[in-house]
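Comments concern the structure below.
Apart from one protein chain that is not included, each protein chain of the complex appears where it belongs.
Think of it as A, B and C in the order they're written, each chain with its own count starting at 1.
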Amino acid sequence: MTLFAWLSSILVAVIVLTVTAFGLWWERKLAGRMQSRLGPTIVGPIGLFQPIADLLKLVQKEPIIPQRADRALFWLAPPLTTLFALLVAALVPFGPKLAPANIDVGVPLIIALGGLALIPVWMAGWASHNKYALLGAMRAVAQSVSYGVPLVLTALVPVILAGSMNLNSIVAWQHRHHWLVVWPVFLGLPAFILFILAMLAEANRIPFDIPEAESELVAGVSTEYTGMHFGFIYLAEYVHTLVGSAVASTLFLGGWDGPFGPSVLWMVLKTCLLFSVLYWLRWSLVRLRADQLMALAWKWLVPAGLALVLLAAVWTQTPWGR
Amino acid sequence: MGYLLDGLKSMWTTALNAIRPPFTQEFPKVLRPHPERYHTSFALLHDETGDEACTGCGACARICPSQVITVKLGKRESAITQKKRGYADDFTLDLTACLVCELCVQVCPTDAIVMLKVPELPGFRREDLVLSMPRLYENEKSKPLGWSNATKLMAMQDPKAGAAKPEPSKETAPAPAAAGAAS
Amino acid sequence: MTFTATMIVFALVGALAFVGSIFTVRSSKLVHAVLWLGVTLGMTAILFVQLGAPFLAGIQLLLYVGGVMTLMIFGVLLTKRDGDSELKTEEPSRERGALIALAVFAVLAGTIWLGRDALQRTAVPSLGTGWLGTSLLTRHLVAFEALSALLLAAMIGAIVIARRRDPDQPSEPKES
Partner (left out) sequence: MEATPAWRKLPYRRLELYEPEGDLMTLQLGPQHPSTHGVLRIKLHLDGERIVKAVPFPGYLHRAVEKLCEQLTYVQIAPIVDKNDYVAPMTSEQAIILAIEKLLKVEVPRRARWLRSALAELQRVASHLLWLGTMTLDLGGALGGGGSVFVYTMRERELVLDLFEGLTGSRFHYNTHTVGGNRHDVPAGWAKDMHAALDLIEKRIPEYETLTQNNRLFVERMRGIGVLEPELALELGVTGPNLRASGVDHDLRRDAPFHAYDEVATNVITAKAGDCLARTQVRVAEMKESVRLARAFIDGLPEGPLVSGKPIKLPGQFKVNSGQVYAALESARGELGTFLVAGAGTSPYRLKIRPPSYHAISALPYLLPGHTVSDTVAILGSLDPIMGEVDR
């Protein structure tokens, strides 16, 4: 690895963590306003340092381990959730040159790493020795298996159209042609929406947050966790959603491509916008039931994804799609 | 497609609410306006001569549903009017178990006990919420007094108030819209 | 022989994969065994990257670590939480197992030893995923399709087995 690659990967990690920290604040503020509330106001100007206060609070708390828990797995699971979520970020290009890992198989690797995030979640649920956590883990596994399929299928649409599995090449292709969501719109837009739905399910977000449905399963897999362990699981969800938004904007919204200014700015802007929309969605909908979630995945998303892949393959053979 | 449409409608509704001014306020900085009849804590009053109004009759202690009031009756000469009358030697009101039902205020024959219009009632120790007699008299001077006292409450509940008008029989009951709005 | 960074990484990853496989066999808890297997498979993926086959590495992660592990997790979740979690290995089978492992090792080592000249001579061509796809759908089309049909048959079979209902089981309640 060259020095430049090291620097850019550090820069990307810093960007992701900073955006996540302020994403926390932004989400709480946004949610507050949507609920006719003020949101955080006390810590710092307009509550800007609330994430830091949250972090300090979590760090101070005593880590409690249930007596019959599987200690090793119980300790290991929360940091791993955050680690896997952050690993994906390393693959996302933030600029034509600013891609820490510019590899040819970016798309399958991103989906694989995203799917890996399931394993620590399951570890956490299983190790807690708690029935609610176990139910949550079971739901997480089932959900992740189901939604991995449409995620792969919809991610294949830009791969087929751009003719490459390299994320940077896909963005470069969109830079030369159009953003995928703009043209071909009948392929890009549905694929984008399906990708977002599948990504939300992978990241366990409302309306698909059944693994930690707090009104049913208390807190799902994180029921027994306290302090910074809980903090890791909590952080992983945010990073997951944020990175998911980044991947979606890379694949469909043109990534770092913008009419003017530095590419990093455009990437961060698009990601944050998508992130906000996802949270807007989150604070507007109720959650689905586990079986409805499965039905949605297998009866609608998978067939639709297959159809889109076929259509994309056909489209590349037409005179307009070459 | 219907799901997407409904989801968009929901998002529109939340966005609409996001534009509206927030309903909540920052509690310690902004206090909500209290209506005139708002009441929380208690105070004991002095009468117009400047003497303690409480005669120690114990009516409030007897009516209290949760029995939080204890009154010790004493008889002595008044320092102001020089007449021998009843006094409360000791008066304690335990707010921790108080129901804030206002019955003690209503039954007081001398309008001695009233409630306060203070915005909140915090206390970090049990002693903060047990009102002894000195504290009750202190409250009279230092805190805003509430609206109600026994005279006002009794006047409001007077069975003869407005009795001049005969009650219309059920057959000739006026239509709801015909009668004027109450004031 | 000079130690490069690549070699150090290879040694570390290989050692971890080895340790992982040992623990997979030796773990007394089923869950730990599955997780150690995950470590081994993940390390194999890194070895693939070192061999210049990143696509294979991605697929290894996606299918084996993501998919097969998940299915095993499902299996573990369907077993009882306590009591059965202690695995017992019968003594005779351990010896037989060791014998088979040794045999497999001998075959692999022998193959590598015999083909060592060829390995050293030919530089591995860095063929992309495009080449892989083309060759799968042209040269190896028949084998590829045969495999697909086999997998499809296995899938249908699994569904048939899973759908078989015990007549003693209570029927699903009507939900309306």
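We adopt the following convention: contacts are C-beta pairs under 8 Å (C-beta built on N, C-alpha and C of every residue); 3 or more make two chains touch, one makes a residue touch a chain.
The structure presented is a predicted model; accordingly, all values stated were derived computationally and were not measured.
Q: Of the residues A:Asp54, A:Asp209, A:Glu224 or A:Asp257, I need the one that contacts the missing chain.
A: Selected residue, touching the omitted chain: A:Asp209.
Q: Can you tell me which of B:Ala59, B:Val118 or B:Leu136 touches the chain that was removed from the display?
A: Only one of B:Ala59, B:Val118 or B:Leu136 touches the chain omitted from view, namely B:Ala59.
Q: In terms of residues, what is the contact footprint of the unshown chain on chain A?
A: Chain A touches the missing chain through residues 31, 34-37, 131-132, 135, 138-139, 206-207, 209-210, 213-218, 282-292.
Q: Identify the residues of chain B touching the omitted chain, counting contacts across the whole complex.
A: Residues 2-3, 6-7, 9-10, 12-14, 16-17, 23, 34-39, 59, 62-66, 99-103, 106-107, 115, 146-148, 153-154, 156-163, 165, 167-168, 170, 173-179, 181-183 of chain B touch the chain that is not shown.
By definition in this document, only the chains that are shown with their structure count from here on.
Q: Can you work out the whole-Å distance between the CA centroids of chain A and chain C?
A: 27
Q: Round to the nearest whole Å and give the separation of the Cα centres of chain A and chain B.
A: Computed value for the inter-centroid distance: 54 Å.
Q: Please compute the C-alpha centroid of chain B, do the same for chain C, then give the distance between them in whole Å.
A: 75
Q: I need the residues of chain C touching at least two other chains; which ones are they?
A: None at all.
Q: What positions in chain B touch 2 or more of the other chains?
A: In chain B, no residue touches at least two other chains, as defined above.
Q: If we count contacts the way the header does, which residues on chain A are in touch with chain C in the complex?
A: Contact set of chain A toward chain C: 70, 73, 103-105, 108-109, 111-113, 115-116, 118-119, 122-123, 126, 129, 134, 137-138, 141-142, 144-145, 148, 152, 165.
Q: Of all residues in chain A, which touch chain B in the complex?
A: Against chain B, the touching part of chain A is residues 30, 32-38, 41, 193, 280-281, 283-285.
Q: Within the complex, which stretch of chain B touches chain A?
A: Contact set of chain B toward chain A: 4, 7, 10-11, 13-15, 17-18, 20, 22-26.
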